[in-house]
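Missing here is one protein chain; the remaining ones are kept as they sit in the complex.
Moving on to chain A:
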Amino acid sequence: MTTIARPVGTPLSRRPDDPVVGTPLPHESAVLHVTGQALYTDDLVGRTSNVLHAHPVQAPHAHATITGLDVAAAYDVPGVVRVLTDADVPGTNDAGVKHDEPLFPTEVMYHGHAICWVLGESLEAARQGAAAVRATYAELPALLTVEEAIAAASFQGARPTLARGDSAAGMGRAARVFEGVTSFAGQEHFYLETHCSLALVDENGQVFVQSSTQHPTETQEIVAHVLSVPSHAVTVQCLRMGGGFGGKEMQPHGLAAVAALGATLTGRPVRVRLTRAQDMTMTGKRHGFHAAWTAGFDADGLFTALEATLTSDGGWSLDLSEPVLSRAMCHVDNAYWIPDITVHGRIARTHKTSQTAFRGFGGPQGMLVIEDIIGRCAPALGIDPAELRRRNFYAEGQATPYGQPVRHPGRLLAAWEQVAGTSSLAARRAEIDRWNGRERHRKRGIAITPVKFGISFNLTAFNQAGALVHVYKDGSVLVTHGGTEMGQGLHTKMLQVAATALRVPLERVRLAPTRTDKVPNTSATAASASADLNGGAVKDACEQILGRLEPIRDQLRDPSWEELVAAAYRERVQLWAAGFYKTEGLSWDAAAMSGHPFKYFAYGAAVSEVEVDGFTGAYTTRRVDIVHDVGDSLSPLVDLGQIEGGFVQGAGWLTLEDLRWDVSDGPGRGRLTTQAASTYKLPSFSELPEQFHVALLDEAHEDGVVYGSKAVGEPPLMLALSVREALRDACAAFGPAGHSVELASPATPEAVYWALCAARAAGRAS
């Protein structure tokens, strides 16, 4: 056999010698952050004169018709300048892309729904003005839980089915068939910066909105249709966000529209900044789900079939619920080959905030279902859950239920084996079993779980991006691209891509804020795909410029970059370029739920160990080991940060963060009762794993992606499923062998306590 040496990868993925990509750099704004100079949207207010402040009037019912709205009294409050109601909307009274989110509603759809907005000289004046508005309501029945919505058949949007083979026949082949329900809660984003928009109108009527938005283009479009102006009359800029996590993908639009409407009506800049309580009670969250399932396994523990109905809790409007549901359905397989499968999906309409994108975008929910199934069935099958998982892994040549071949399944196995090795999983499993044998009131648990996460927007059209690269006469470079910075390090990566592509030192490149008048028609900074997409566009722009410089370079002898650029200018060579990128090879039929929606899969595996107190259910995370696949990293410190931060956020969702609504029949029905950091528990230092080891998967070059990298924003969040499974393992240790532990999600200490009590009771019964 002859081996032919070839350069690694495709032109898109191949790296030059000494690339700037791959260098461990600090965050590009780090110095601004540590000195307090980095500006967020609300920091611009004091730098803008004559600003008006907006305050909403929030309805005190979960569902009601507005029977009267008298705003006159608001004008009696000193400092109140204007009250905005539906009568003021020159265009479409709608803040959503699905046209089901009236900006000023006539029907209250959730507790805290903003029915009108008051503008004041100060926030306090606006607040008092809002308190003076008199609204009357006729209350209507409200649905608060998915179960209530299912019983009332209250659904919205498409009801897709994802199917392959014949799941009934698959069940027929099974040696064991299990049935169950898995329901779990959503999650509040709790980005530390609450929503904020600042709008002003220039002398020419151009509306300029600075917004904390992950999707400037869509914010622009919604503002334009509310104001009834073309998109070119609205410019949206996002300097940076103090966290987004999906919560600023669609939720900023209506708030930006209120600010823009106020600014056009008053001629003054208008600030809409939500207080924390407003942010929590008014904006959407991660979807909780209800899943009813039947799973068949053969005698070896291999899946023969799965049938499931996933019902997501969509809240009051459609928002991003349909694509979230699609992604959940496309991830219900996680890493496992399930030959015959039928998954139905539907979106419950409930009288709650409009649930929306949140890091993972349905992927975590889909995976939670299958991992819960495996965690519950393993004891009954008499197979160690780690072994059961491993046995069911995809192999080369197999395809997902939606028909996409699983590329590089060997990488998942490599990550799995690497983390099992570095964490000494087998030895610790044995040690934990011995320890549990000695300890009566405390038990330890350990678990390993895999992640396979599809990268690209499910909807093919969104997989495009643009960039604008300017080379100035002095050789300095300014890059603008369509992605937004929310802390995830996208701008850092884009600087590295530009410096690598142009072969200039990093210091020569500067990044400009994201603006719709620089790069139009952008996709949301979402789906983890922004470095892939915008990186492709930046690289394209740089290569266009380099291509034009080549003939000049040939005329000069070994010119410096500056000499080259200066000479090119004199030769009248265009020194700037608009770059474009679209992901090739994608297809998706949303009706049939089939196609090739993802460019590739990101893989990872994690081992977590916990210790549970049998008296209280309180627990600690003793150790976490992760091996994660980021391809050839564009920026290793950025990627490690995404892995650690994503994992902790996932652990928060699965173990701590407990959204509660008032579901009683009392007057507060529908009110979010956890509307502050004091009642909504976020991961803090106390939950930091005692040992936390993160490694990047070696030899992971991805040849269809910019400089061989892979997306990293979302996939690591799902590694936290290992914590939940470790808790299940610890609870099981309180009971007899073979006991199947049902664990609520979030697995708060209270939930863990009930699960271990059930395990103990099973021990007494047997």
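A few comments on the model shown:
The definition used in the following text is that contacts are C-beta pairs under 8 Å (C-beta built on N, C-alpha and C of every residue); 3 or more make two chains touch, one makes a residue touch a chain; residues count from 1.
Just so it is clear, contacts and distances are computed from a predicted model.
The unshown chain of the complex is recorded in UniProt as "(2Fe-2S)-binding protein", chosen from "Phosphoribosylformylglycinamidine synthase subunit PurQ", "(2Fe-2S)-binding protein", "3-isopropylmalate dehydratase small subunit" or "3-oxoadipate CoA-transferase subunit B". Per the touch definition above, the residue from A:Y75, A:W576, A:F692 or A:W754 contacting the chain not shown is A:F692. Shown as candidates are A:T275, A:Q398, A:Q544 or A:T674; the residue that touches the absent chain is A:T275. Only one of A:Q488, A:S530, A:T655 or A:S722 touches the chain withheld from this view, namely A:Q488.
Of the candidate positions A:G9, A:G165, A:G242 or A:P736, contact with the unshown chain belongs to A:G242.
Note on the undisplayed chain: of the listed residues A:D613, A:E644, A:D703 or A:E750, the one touching it is A:E644. Where chain A meets the chain that is not shown, the touching residues are 26-27, 29-40, 42-43, 46-47, 78, 190-194, 240-243, 245, 275-277, 486-489, 637-638, 640-641, 644-649, 676-678, 682-686, 688, 692.
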